[in-house]
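The complex is shown incomplete by one protein chain, all other protein chains being positioned as in the whole.
Here the chain labels run A and B in written order, and each chain numbers its own residues starting at 1.
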Amino acid sequence: MTAPLLVFFLLAALAVIGAVSLILQKHPIHSALSLIVVMVALAGLYLLMGAEFVAAVQIIVYGGAIMVLFVFVIMLLNAGVEEHTSLSKLAGPPGLLLVVALAAFVAATIAKSGAGVQAAAQTGALSSTKGISEMVFKDFVYPFELTSFLILVAILGAVVLAQREKS
Amino acid sequence: MVPTNYYVILSAILFGLGVFAFIFKRNVITIFMSIELMLNAVNLAFVAFSQALGKLDGQVFVLFVIVVAAAEAAVGLGIIILIARNRQTLNVERVDLLKL
Partner (left out) sequence: MHSLFATKDDLYITLAKVCVLLFVVLTVNAYLTWFERKVVAHIQSRWGPHRVGPHGLLQPLADGLKFFFKEDPTPAGVDKFVYHLAPLLALALALTSIALIPFGPDPIRWHGHDIYLGIAPLNLNVGILALFAITALGVYGVALAGWSSNSKYPLLGGLRSSAQMISYELTLTMSVVGVLLMAGSFNLRDIIDAQARHPERGILGWNVWPQILGFFCFFTAAVAETNRVPFDLPEAESELVAGFHTEYASFKFAMFFIAEYTSMITVSCLCTIMFFGGWLSPFPASWTFTHYLPSVILIPSGLWVIMDGFHYETLFGRIVLPGIGTAITALGLALIVLPHQYNEFIQAPFWFLSKVLLFLFVYVWMRGTLPRFRYDQLMAFGWKLLLPASIVNVILTSFVILAKMQWGHP
């Protein structure tokens, strides 16, 4: 087994364990921590693929901003341990079935068309940051502007939502 | 090099776990987190294919997904705070009335 493959399996195991732990943990903070583990593992996988910029952004934005916001809200609302009713326990088995079916479907699809994808996987690391910036600001400039507009709307929405009603 | 298949299968597994968490969990915040997990799984597939095809489009898309996720988190958590303030609970099963 080569070194990259070993690193891949380590990080993949970390990601899957984190995701399973997200489901099994009772307290939202523990779930949030598990999700952070998944995100850091994914950032490691991006590094392994040579996508350095995406890895850094993944940690800065997902790990450093979005998840901090989650942790902040959990702390602010003092969220307690999750309670399960009989109805929600009922959702477990069908959900599990669905997940297995989904994963099997994707795996089967890949297995069918996998040879072509696998053969192309040798292009090596791209000089990502410069290339990405050129694509974002040239080819994808309209989507980019649209996203910035979306963020503006989201900021306004968050402010309106969080505002206490005047009474 | 790690075959692209492996990455995509891992992505499928993570996405599946995200879907399961979405169905199974009862806390609004955790449900919201499982959406983030699904988005992350999709991002992994994007980067894997971008690398496999030797094009950067996939990575650019990941950036867009991350930005949208950030916007979504801001609005979504605002809504969650409102729910908690009005219903005094975070359990989705207790938030089943259209009117207080």
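A few notes on this one:
Going forward, a contact is a pair of C-beta atoms (placed from the backbone, for glycine too) under 8 Å apart; a residue touches a chain by one contact, two chains touch by 3 or more.
Model, not experiment: these values are computed from the prediction.
Partner chains of the missing chain, restricted to those shown and counted over the full complex, are A.
From the options A:L76, A:L97, A:V141 or A:L156, the residue with contact to the unseen chain in the full assembly is A:L76. For the chain left out of this panel, the touching residue among A:L48, A:A103 or A:M135 is A:L48.
In the full complex, chain A touches the omitted chain through residues 3-4, 27, 29-30, 33, 36, 40, 43, 47-48, 50, 52-53, 55-57, 59-60, 63-65, 68-69, 71-72, 74-76, 125, 129.
One rule holds in what follows: only the chains that are shown with their structure count from here on.
By the touch criterion stated above, chain B contacts chain A in their complex at residues 1-10, 12-21, 23-27, 29-30, 32-34, 36-37, 40, 43-44, 47-54, 56-57, 59-60, 62-64, 66-75, 77-82, 84, 90-91, 93. Contact residues on chain A toward chain B in their complex (touch as defined above): 4-5, 8, 12, 15-16, 19-20, 22-23, 28, 31-32, 35, 38-39, 42, 45-46, 48-51, 53-54, 57-58, 61-62, 65-66, 69-70, 73-74, 76-77, 79, 82-85, 87-88, 91-92, 94-96, 98-100, 102-103, 106-107, 110-111, 114, 117-118, 120-123, 126, 128, 131-132, 135-136, 140, 143, 147, 150-151, 153-155, 157-158, 161-162.
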